[in-house]
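Heads up, one of the protein chains got dropped from this complex, but the rest are sitting where they should.
Presenting chain A:
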Amino acid sequence: MTLEPADIPLLEVKNLGLRYLSASSPAPILHDVSFELGRGEILGIIGESGAGKSTLGNAIIGLLAPEFQRTTGTIQFDGKAVGAADDSGSSNVRGRRISAIFQDHTASLDPLMSVGAQLEETILATNETLSRRDARARALELMARVGIPEPDRRYRDYPHQFSGGQRQRVVIAIALAGSPDIIIADEPTSALDATVQKQILGLLRNLVEETHVSIILVTHDMGVISEIADRVLVMRNGRVVEQGVTSTILEAPRNAYTRGLLAAVPRLRISKPVPEKKTGRARTAPSSDCDHKSPTVTAEGVSKAFSPQGLHWRPHQGTIGFALRDVNIQIARGAITGIVGESGSGKTTIGRIVAGLDTAPAGKVTIGDNAFDVSQNGRRTGLLGRVQMIFQDPAVSLNPRMTIAETLRESIRFGAGLAPGEERPDMMAMMDRLGLARSLGDRHPHQLSGGQKQRVAIARALLARPEIVIADEPTSALDVSVQAEIVQLLKESITERNISMIFISHDLALVQDLCSAVYIFRDGRVEDSGPSDFIFSQSRNPYTRSLIDARPHRFTH
């Protein structure tokens, strides 16, 4: 894939060092970073959060806050030096020669301006000689180029009218507007579903081949790197620990940290579909047979329509969408049941309905021996503490004003129902079990790392002595290495206490690793279900197959 190296690299970063000028932490954030980028090359920069990879990207495009100061080294773009901080020199380069794509496609676009206008203004800003009409023609051409169907019709649409994948395509179109030499893509697919991610990566690859643009791909996801990067730069704590050709790094990493990163990636095991005999039982009637013991939670016939919000200036057109359509699930006692689906599939909604945090106009939820009508709120007082939730982002699910000990004590008192003063032994035992130092009890959430916060969230759920834990993407806000630890902890503590768990995730490998049974959700329906082994190796459901195939191949065994 790599083109023959030119005499002068397009971009050359030499011994770059950066520090952050702030009263509290003058710590350096980049040390001695050196690399080169050739024309038409995709360079992956990988590392965990805090590794300095985004800072490096911002330094190249000149978008760093003025508090950042370059201490050493140079950035040479096309033979000329570029400033690291936000100065006028780089704004000549910005948009025209180097542009960027950010992770959050929703936040990258101005919500109040039509996508056509945003494209047009970028084209005009990077090319003053064009007339408005030419700019419009070029904008339409770019929209078609990145694969937006019917650009003429979508031109006046606003960002919220596009799906996530299409929004990211618009962002890519804007990044291409100035015909740049380099695109810095900062986690361009992390906010997208697996199948969409695959399409976007394919689009980037095509763009490189057709236009010879170079891409610096900043990511934490080894899968993305393996999919499209020509070369990789592994970063840790502001330093480059290893760099080289992608296949070499992935197959024979020399650095221990790289090896750790690679090992921590959950891998999907796909055995070849076994010939017909084996357990015919599971294959013929998967949905009712996926639990071996009596179910502890069942949801029957749960349906919910999207509730329209806001002012309506036009009458409703077309059909009303369904968040859930006649969903039936059974959660086996003492086991982990996975619910998998892409965003908007209803997987989170069903979890919230089971937990009593959301209502649905139709359906029934049974927890243990109690049956509940799901159409009403506030009906779960009798169940207090029996069902607990672990949310995706511990940074927002913990009360920022309460210390860790206060949060945990609250759970023990109001969940497990212990009297004040009796919480201490429980709390200490749990903190020890989950590897939280006792001294953390006096801290507030913002003083903890992401992994520590999620441990606290798990401790809070378990301390209420629940029968059922619903974990909604509990690891997707965490770095891979931390993710592996948290998954292990969840697994152990659930089995130790004989708790039933619903594990909601978009990550197939994680679900396969953890869950004994799986439900695959799509557009508010249960698309496929069955024992985990069956689903991942033998399911004939085309949607299930497409989800499995969307995984980067290097990480499926």
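Everything that follows uses one rule, which is that contacts are C-beta pairs under 8 Å (C-beta built on N, C-alpha and C of every residue); 3 or more make two chains touch, one makes a residue touch a chain; residues count from 1.
The working rule: contacts and distances are computed from a predicted model.
Missing chain, UniProt name from the options "ABC transporter permease", "Dicarboxylate transport domain-containing protein", "HAMP domain-containing protein" or "Sulfite reductase": "ABC transporter permease".
Screening A:Leu43, A:Val82, A:Ala100 or A:Leu250 for touch with the missing chain picks out A:Ala100. Across A:Pro9, A:Gly73, A:Gly164 or A:Gly178, the residue that sits in touch with the chain not pictured is A:Gly178. Within the full complex, the residue among A:Ile61, A:Val82, A:Ala355 or A:Cys515 touching the omitted chain is A:Ile61.
Among the residues A:Ser34, A:Thr74 or A:Thr126, only A:Thr126 touches the chain that is left out of the figure.
The chain not displayed touches chain A at residues 61, 63, 86, 91, 94-96, 99-100, 102-104, 107-114, 121-122, 125-126, 158, 160-161, 171, 174-175, 177-178, 308-317.
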